[in-house]
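Shown here: the complex without one of its protein chains, the others still in place.
And now, chain A:
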């Protein structure tokens, strides 16, 4: 009986599955608020913001428990001795064993002077354009930027000039500097904008990213540049990814901005985030470009930017960090 009618059983199961899928489509368990709702929410909140010391302390404690950013955020000689296996956080079962050659490239110990007082994490969102936040940003003690943004004259008013830590994605080196296989002058010259800051590269996250990152180190060292290269610790990146996944960020990978915000929450006493706005419409209903310097959209479904924004907005509402999404208030005086 069972053997004879298996075809009939199969169709029944198939129909049931389709029904369940339809059910979930109509009544989703989890739904991201639409852009419009988020804009409304942000507008309702307005410029009101109250610092919440308990929230700050709580998050610092949570992050220290899960990820230990003070010790683990970079690959150092302390936390990655010779022979340590670094498991790539963006790959399945791929690792790099620290050997003589790579060990020499690591910094001795965490180079940041802790604790940091006022941190600014500058995203590259299009909202920064014409925001006039440059002076605001420059007043912070520690300024973090993402993915080697341009700091040319036309943007200074909006994004500031000082930098203490800037991340660089290996894919940028691959695209903009031909993997540093040919001329390296363009790369070294473009790095002069960042003064004597730290360059934070996820060298051990993706397989194709390792060689360009190491090459960036060699290029900077060859030209005796005063930038310091820090390689992101894959373990730190993985634990931070887990931390946010548990809080409802379902991207394949966190964006660099969120990594930096988590780092800042763990290290700084006061965090302000600028330029985090992943939507195509601004607060004033005007279209906003994706980055403040261009409008090249990223690969879809790689980062879950809106979800990340919602999380950050929760933190903003609870007073743990401050988000700047509109214009910065014009400051009095010339300071």
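Assume a residue touches a chain if its C-beta (ideal position, glycine included) is under 8 Å from a C-beta of that chain, and two chains touch if they have at least 3 such contacts; residues count from 1.
The definition used in the following text is that contacts and distances are computed from a predicted model.
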| item | value |
| --- | --- |
| Among "Ubiquitin-conjugating enzyme", "Checkpoint protein", "Alpha-2,8-sialyltransferase 8E" or "MO25-like protein", the UniProt name of the subunit that does not appear here | "Alpha-2,8-sialyltransferase 8E" |
| Residue, one of A:63, A:214, A:263 or A:288, that touches the chain absent here | A:214 |
| Given A:184, A:291 or A:324, the one touching the chain that is not displayed | A:184 |
| Hidden-chain contact residue, picked from the options A:41, A:222 or A:284 | A:222 |
| Hidden partner interface residues of chain A, rising order | 181-185, 188, 211, 214-215, 218-219, 221-223 |
